Structures are given as C-alpha cells and as structure tokens.
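I am attaching a structure below and will ask some questions about it afterwards.
In this view, the complex is presented without one of its protein chains, the others remaining in place.
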Amino acid sequence: MIKVGIIGATGYAGGELVRLLANHREAQVVWYGSRSYIDKRYSEVYQNMFHIVEDVCKDDNLAELAGQVDVIFTATPQGFLAGVLTEEILSKVKVVDLSADYRIKDVSVYEKWYGIEHRSPQFIPEAVYGLCEVNRGLITEETRLVANPGCYTTCSILTAYPLVKEGLIDVDTLIVDAKSGTSGAGRGAKVPNLFCEVNENMKAYGVASHRHTPEIEEQLGYAGNCRVTINFTPHLVPMNRGILATEYASLRRKADGSLPSYEEVKAVYDKYYAKEKFVRVLEKGVCPETKWVEGSNYVDVNFVIDERTGRIIMMGALDNLVKGAAGQAVQNMNLLFGLKESEGLELVPCFP
Amino acid sequence: MIKVGIIGATGYAGGELVRLLANHREAQVVWYGSRSYIDKRYSEVYQNMFHIVEDVCKDDNLAELAGQVDVIFTATPQGFLAGVLTEEILSKVKVVDLSADYRIKDVSVYEKWYGIEHRSPQFIPEAVYGLCEVNRGLITEETRLVANPGCYTTCSILTAYPLVKEGLIDVDTLIVDAKSGTSGAGRGAKVPNLFCEVNENMKAYGVASHRHTPEIEEQLGYAGNCRVTINFTPHLVPMNRGILATEYASLRRKADGSLPSYEEVKAVYDKYYAKEKFVRVLEKGVCPETKWVEGSNYVDVNFVIDERTGRIIMMGALDNLVKGAAGQAVQNMNLLFGLKESEGLELVPCFP
Amino acid sequence: MIKVGIIGATGYAGGELVRLLANHREAQVVWYGSRSYIDKRYSEVYQNMFHIVEDVCKDDNLAELAGQVDVIFTATPQGFLAGVLTEEILSKVKVVDLSADYRIKDVSVYEKWYGIEHRSPQFIPEAVYGLCEVNRGLITEETRLVANPGCYTTCSILTAYPLVKEGLIDVDTLIVDAKSGTSGAGRGAKVPNLFCEVNENMKAYGVASHRHTPEIEEQLGYAGNCRVTINFTPHLVPMNRGILATEYASLRRKADGSLPSYEEVKAVYDKYYAKEKFVRVLEKGVCPETKWVEGSNYVDVNFVIDERTGRIIMMGALDNLVKGAAGQAVQNMNLLFGLKESEGLELVPCFP
Partner (left out) sequence: MIKVGIIGATGYAGGELVRLLANHREAQVVWYGSRSYIDKRYSEVYQNMFHIVEDVCKDDNLAELAGQVDVIFTATPQGFLAGVLTEEILSKVKVVDLSADYRIKDVSVYEKWYGIEHRSPQFIPEAVYGLCEVNRGLITEETRLVANPGCYTTCSILTAYPLVKEGLIDVDTLIVDAKSGTSGAGRGAKVPNLFCEVNENMKAYGVASHRHTPEIEEQLGYAGNCRVTINFTPHLVPMNRGILATEYASLRRKADGSLPSYEEVKAVYDKYYAKEKFVRVLEKGVCPETKWVEGSNYVDVNFVIDERTGRIIMMGALDNLVKGAAGQAVQNMNLLFGLKESEGLELVPCFP
C-alpha cells in the first residue's frame, strides 16, 4: 500500500484528491496537511467525508512528511513548493506538484507571468510535465518530481494536440476561448467568488494575461516543434465544476488548395486518442458538454470544420478538479509506481 | 454475475441505476429498456456513458425480459408495472419496482392518492417495502418483489424513524417540510421544469395532496404501532439533486415534566443507526446539507431540541437519485441475492 | 427633493436602496456611506451603476451626515446605529434603520438573541416598527425613527397576520419553515457563502436560535393580543434573491366542530389585504413562487386547508432585498414624508 501525504488537503483540489484516493486500492492517505485547519478533524472541514476519514489535519511540514510517505501531493499556492523543496526531500519521496512551480522550463517565463521569484530553479530540469497522454513514457518509477498540469492547460492542450503535432493547423492563428466552473477559483473567501457575485453572471477575466497561457504555449510548442504564441481567454461560469475550451485555428490547406476533410481530421484525433482511456473523441456532430464528464477523469473532444472561413473549431471538456487536477495527479501517481494507470479513476460521470 | 434488466433506463432514476451498476462487481446490465428510445444507442441518450455502455435501447417487454435476466428494475410511471406484472414473470425473475405500485398495502389508499385503478393488487401482499435499514430482514433470497421506497419517503421516514419507534414524539404533531432538487421531477419535457422556470425560484407544490404522504404515514404507523396522519409539504429547489427534510414534532415529556435531553435523543438515534453504513447521525450542532451526500447512498440526519416550544426539529438529507431511488434499489438487489449490502455503493460524496 | 444619506451603501441592501432611489421622483441620494470603500467611486464597487451614479463613497459619520440630509438609511451591522445614535441626530433628521437595533421593544430580549449590549435603549420606545401594512398609521411626518423589519420577519408575519389577528389559528401551534436566497447572508467574504458552497446545496441553519424569531413573535403577539412562541427555521437556498415562508398552524374549529372553509379564510385575508397594493392574495390553488415577485415590492400569499390534519398551510413569498429590506425602507420613507406610498416602488417583477 502506497502511503500518501497531501499538502493543501483542504482546498478544493486537495479535497478531490481525498475523494479519489478513498477508493484507490493501492494507496492510502496518511497525512492530511492543512495550514488553516491544523488539529481539526478533516471531516469537520469537509462533512462529506464524515465516517470516511477519521484523521485530523496536520501542518504542512514537507521535510517531516518526506520521511513518512511514499508520495506527496502538493495542492498549494504558487511558490510554496519551490520555497521548501530540497534534494533531501526528493531523495526520500516522490512529489506530484499541483501548483505551477515546475511546469515551465524557462524560469524567467515563470517569474514574469507569476510575478514571484522561483526559489529552487535547480529542480526544474528534472521535473516531468505530467500530461499523461503526451508524456506517459517520461513518468516512471525513476521519476522524482512531476509537475501536474493546470486545469485550463490540460483541456486546452489535449483539445488541439493531435492537430498541432501533425501540422494540420496554423498555430499562429490559434485562439483558445475557455470557460470554467467556479471551483477553479479555489476556496479562498473573496467577494468575487461569493454565490451572489457568480450566480446568474458570466465574465472574461485575465484577458491576455492569464498564467496558463505560457504553459499551453510551451507544451504545444513541443508538439509542433515551433514557437507558439496564442490568445487564451478564460471565463468564469456559474457552475461548480467543468472546463469547456473552444479553440479556433486556420486549417492548413492541402497541395490542391482544399481543406482537410472531416474524415482526415478525425483520423488524426483517432491516431492519438483511439487507445486512450481518458480521452473520448465524440461522434460527428456531438459537441462536448461539461456535464457529461463531471466527476470523472475523461476529456471529451470534438471539432467542426468551417468551409466558409477555412477554420476548424475544436472543443474540449473536462472536470477541472479531476482530469484538470486531482484525477490527473492520481494518474501520474499510478504511473510513478507502476500501477495500472486507471486505478482509482474508473469513475463514471454523474448525470444529472 | 447477476444479469440485470432495466425498464425505464433513460429516465433520471434509470440513468442512475446504469451509473451505479457500471461499477458493481457482481451485476451487469444486459437490457436497457426505454420505450422512447428503442434501437438508439444508450450513450446517445446519455453521453456520459459514451465508451462505457455500448448497448442499444430495447423495448419494455417485461415478459420477454423475465426469461433473460435475474432481476428487473422498473423505473417506470405509476401503474405501468401493476398493469403488466404476472405470476409467470415473478416465477422467473426478481423485480425491484421503483414506482409506487406496490408500496402501499391498502389498495384503496393507493387508488385514491394516485387516481388510477390498481391492476394487479394480488401481488401487493407479498411485496416487501424495501427500506433496507428498517426491513432488511424481510429482503431475502426468497423475496420476489420489492417495492423500492420513494425519494421524499426514504428521507422523511429515516429522519424520524427512531423517535417514532421509541415513542419519543407525539406523532400527531409531526410535520414534514421537504425540499427537493429538480431531478425528482423526472426528464419529461414540461414547461414548469425548464431551466428558466426553476432557476432562481422556489415554491411549494402538492400542498396537502402529495402522493408520498400516505407512504410516509403507513411506514411510520408500523414503526409507532399507531395510526399516523401528517402534514407533508414538498418544495422545488433550483438544484439538480438532493432532498432535505425538516421535520417538526412535539417531544413527549418525561414523568417529571421535563423534555428528553440531547443525549437521550442522540442515544435513540444511535440505537438504530450507529451500525448502519448508510445513515450518518451528525455531530451536535451540525445541520445536514444535501451537498455533503451528493452522489452517494448516505442519509445524513440530525436534530435540535427547542426547549422554548417543546418541539424537536429533525433534519435529514439524501441524494434523491441514489438513496432516494437507484442506490436503494441496488442495496435491495444486494440483499435479494445475498451479496454484501454495500456492493457498488461505496460512493464517496462529491464536493463541491 | 428629499435628500437621502445611506450608511452601508455598498452592502446588498444598501445597493438595492441605491437602485430603487435612482428612479424615485422625490428623493435623491447625496451621501453614499461605506466604511470599506471610502473615496472609491460607487460605480467601481457596483458596476451596474456605471454612468448612473457618479459619486464617491464617503465615511459613515452619522453626526456630520445628519446636518446635510433629510433622511438617513442605515444598512449596517447590528449594534452600529445603537452605538452612534443621539438625540441631536434625531432632532435634525429622520432615520430608517435596516438593522435590528430598534425592532424589539424589550431590550433584554434583543440583548439575549443578539448577544450584544444595546447602547442607546432610550430610543427604543419611540421607534416605530416599520411594517407598513400593519403600522401605516404610526409612520407619519412626526415620526423620527423607523425600525425597518427583517426580511424573514416581513414574510413570516404578513403570511400569517390576518389569521392571527382574527383568531383563526391556534398560535401555539405555529411553525414557520422559511427558505432564503443567499443575498440575505450579505456581501461579506466568508467561505460558507462562496458559490461552490451554496450552489447545488441546501441546508437549515440557526435552528431554534435565529434572531428573527423574537421579532416575529413580538409582532404576531401584538396582532393576536397574546404571547406567541413559535418555531422558526431558516434555510439557505442556491438562488440570489427571494424568501419563501411555509407556515403551519392548527385552525380553530368552529362551534359545530367544523373547520373554517376556504371561503371564510380567504375572506379574512381579503379583509386585510384586498386594498393593499403590495400584498397579493393569490387565487385558489396557486402557490407563491419567489420568482414571481423578484425585483418588486410585492408579497404573494396563499394558503391550503388540510382537512385531514386540521391544519392550515400558509405560504408567502417576497424579494428579500426589496419588500424584505430596501423596498420596505423606501415605502417607510414615503410615509414619513407624506408622499404617495408606492412612489419609486411601482416595480414589475422580472421573469424569468
């Protein structure tokens, strides 16, 4: 049984880790770290876990925790892990970081977009970007540090990845218009996240400045083997969970000037995803809906070709707390320990 | 492997049965009955099941189905099962009926409240009322027909049951004010259930006339060994899932004129529920919230004694599609086949 | 033109005062008091007022404000007004207090339920309880201090008032089960009021201890000329606005043992409300819905008699920010200045 410690167990992503691991056959949470609720029973913070989790919250002492568990999940604010991670810790325990600290290879890009100094850039090179469907081969029992991708990022990348990889679209034209449920904003007590401010409302935010932008660009750049610069616009939607990404790009025309056909594009998606358990390429004409993946680790993707404009509209939907955070983190853990990749993640989406 | 047929598989309760049984280790759905969607792939009706269920919908021929499966769940409108059930069917297969057809022992009460003639009253006597925590002993491998309780009913009864059973409250003063999410209204296309009519709105309905009233009265009457007549008022709430019952009754005073203490009442709840997996008696001062049980088979209950009025306020919360319908049906199936009662139901509530 | 100052203009009730007064023909807000946003433009706090209100927020100096306006609305936390109100202020300006400070005549009851010392009890006797439909005659150009009723209170009282006044119900059996939208919880940044905590959720709170209880009891006591002790249970509902009160009481039987008829009860409601502009007694069989009054100053009421239990179920719905707070405050202001009572309040409910 793998012993698991969670730092930041009382945020929404941490809570989702607890939910998923409660039904994991090979792992067990033994440390519920939460700076805000030290010594409080976890089930008092999240009453859904009453009778399921009996533990009390502990502090977030990574060094102490490293000696007691096999893997640590850090669901913490940006900069936290970078500030405390040491070689000694990594020599004892695997770390799956749900923050952005090790996602971006160029530390100056990280520091510019996040506006903070990175305090342990020496670990960036060894960190594996844990987008399992793309980097599965790099996440092994030797890996010590996994940078778990962001929620918007996972959705945005997987929706466009096959087409970028195969050069079907002009990446300079790529625009990602993304919509997210409110759990993505975290459990912090802030006026803009109050029920009455979010409900019956919709807005864009972080326009041309959201921190997931360089992460998407970097990863799609690897896929396309080119520099990628995109527009990414997140929006806040009055629902708890779910991200929907609507992506636009010009299709590259074939030698005869024609656009790729539906079947040609579909074949490219299938090339990468037909065998992927957690990516479902929907049938022709079916648009992804966030509700169809809620509570599960699925990403649903599909596309429409617009002959009039020569663009393709790609769409992807996932649950931001599962495939967009805790689910993918568990998927990474499974890979790190050589378990079945879907262990603990055979979750059927809940509808309605 | 138990072979399962579902009649009414494309309603919300039927869909929830499919979701729950997808992860059941001892049962497998082999017949997805749906009069409205015959020959359509199930996953086209419920896209959440894409890649999970490959079957097409079949018709609702109970007689044919009886020869092919071990148990049939009927998630059908009132009167359907009563109109087609036969001795031959029951001789071949177990039936768990999620409609009201066999819940009420006095057929005249059924006919009065439901406004339809009961077409097979001869099966009423043998039907077991499948409220597992109360009637567990009656649901055995010999049982042929289980009347699965209603959603409001399960919540209303379990919230008050120990106190009625032990005579702590004056049942003539019992008032149940219940609130339900909208999935309880079903998937029929009706104007009052449109998003814009339900959202940002709240109302009572079926005041003094809702059909779950006699069901609650009958079962609490068995518990208290007396005739029970209550007020039951359901309300429609703008949320998908969840029932909250707030119940009021005068406490019976002790010989010295004093009210029972918190500890005394708590002990009574614990007497009946401390060992029940699916009933959680919350800690003092914690009010049940529907979100804390969402997606799971739990019922959360608690109470407050009001010294000023001599009344007790009891509260219960459950997920109307799980413990209030499909979850309890699976729990009944497990009992019918001698399986572990919680098989397929070890669901951790999903928050947020 | 009446000059208006608002203390607490950036809370939800304060914001609603600003919205209503923007279309009032005889009054003009000249002071937007907000301790939290001093010197910030009001429309930056509430962008809906962009281009409508150009003023900046000022502090909450009641003494200074008293010399500059004709009436002050205080939409402030409990205890604030009691701590600063003086004879000098009241000699200069009328005050409509939306907090609870002057609602309860017995200061010990106030101090017990609110848990704070009342710092100016000398003004309690002269304060008029501003439930316009009941106390209209007491709110005159001579009145200096109006205690604007609470949101739950207004709904709870008006729903039962005629029957208590005319002695049709046994007040000792009265139970009020109330449900409120989340704006009633205010704009403070607290975890329990976050979107993800409220959405898809429902709960009771303040069971047997909510502060509006003694206010309802006092006012219904005046109506019935008796001591009233009730159960009042508030619930939080995932919607922005709206209160629905479902009230239960035993009807007093007539000399012949029969219950009052529908027509007899209806006549009593009509006696008090037929001429009231803002109270709508709905037609037989129609249950009040919060959406039907949203954005307006209406209270919709109706009732059902249950012959089986001898009880009457009364229902009332209002918009907690309008008739439950700012609308009623404007109605009181209109009375205080001898204006048409409905000036600024001819609001058509907004649907959907």
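Which chain is which? They are A, B and C, in the order written, and residues in each are numbered from 1.
Convention: contacts are C-beta pairs under 8 Å (C-beta built on N, C-alpha and C of every residue); 3 or more make two chains touch, one makes a residue touch a chain.
It should be emphasised that the depicted structure is a prediction, and the values quoted were computed from it without experimental measurement.
Asks: Among A:230, A:279, A:322 or A:345, which one is in touch with the chain left out?
Replies: Here the residue in touch with the unshown chain is A:230.
Asks: For the chain left out of this view, which of A:118, A:211 or A:241 touches it?
Replies: Here the residue in touch with the unshown chain is A:241.
Asks: Any idea which of C:54, C:270 or C:346 touches the chain not displayed?
Replies: Considering the complete complex, C:346 is the one touching the chain left out.
Asks: Please output the residues of chain C touching the missing chain, sorted low to high.
Replies: The list for chain C reads 12, 15, 19, 22-23, 46-52, 183, 200, 240-241, 280, 282, 286, 289, 291-296, 300, 346, 348-352.
Asks: Write the list of chain A residues that the hidden chain touches.
Replies: Where chain A meets the chain not shown: residues 175, 177, 179, 181, 196-197, 199-205, 207-208, 229-231, 233, 235, 237-242, 244, 246, 248, 287-291, 294, 304-306, 308-309, 311, 313, 315, 317, 352.
Asks: Which chain B residues touch the hidden chain?
Replies: Spelled out for chain B, the touching residues are 12, 182-183, 187, 189-191, 193-200, 238-240.
Here is the rule we go by: only the chains that are shown with their structure count from here on.
Asks: As a quick test, compute the distance in whole Å between the mean CA positions of chain B and chain C.
Replies: Inter-chain centre distance comes to 38 Å.
Asks: Measure off the straight-line distance from the CA centroid of chain A to the CA centroid of chain B, and report it in whole Å.
Replies: 37
Asks: Between chain A and chain C, what's the gap in Å when you average each chain's C-alpha atoms?
Replies: 46
Asks: Quick check: what residues of chain C touch more than one other chain, meaning two or more?
Replies: Residues 196-197, 199-200, 238-240 of chain C touch two or more partner chains.
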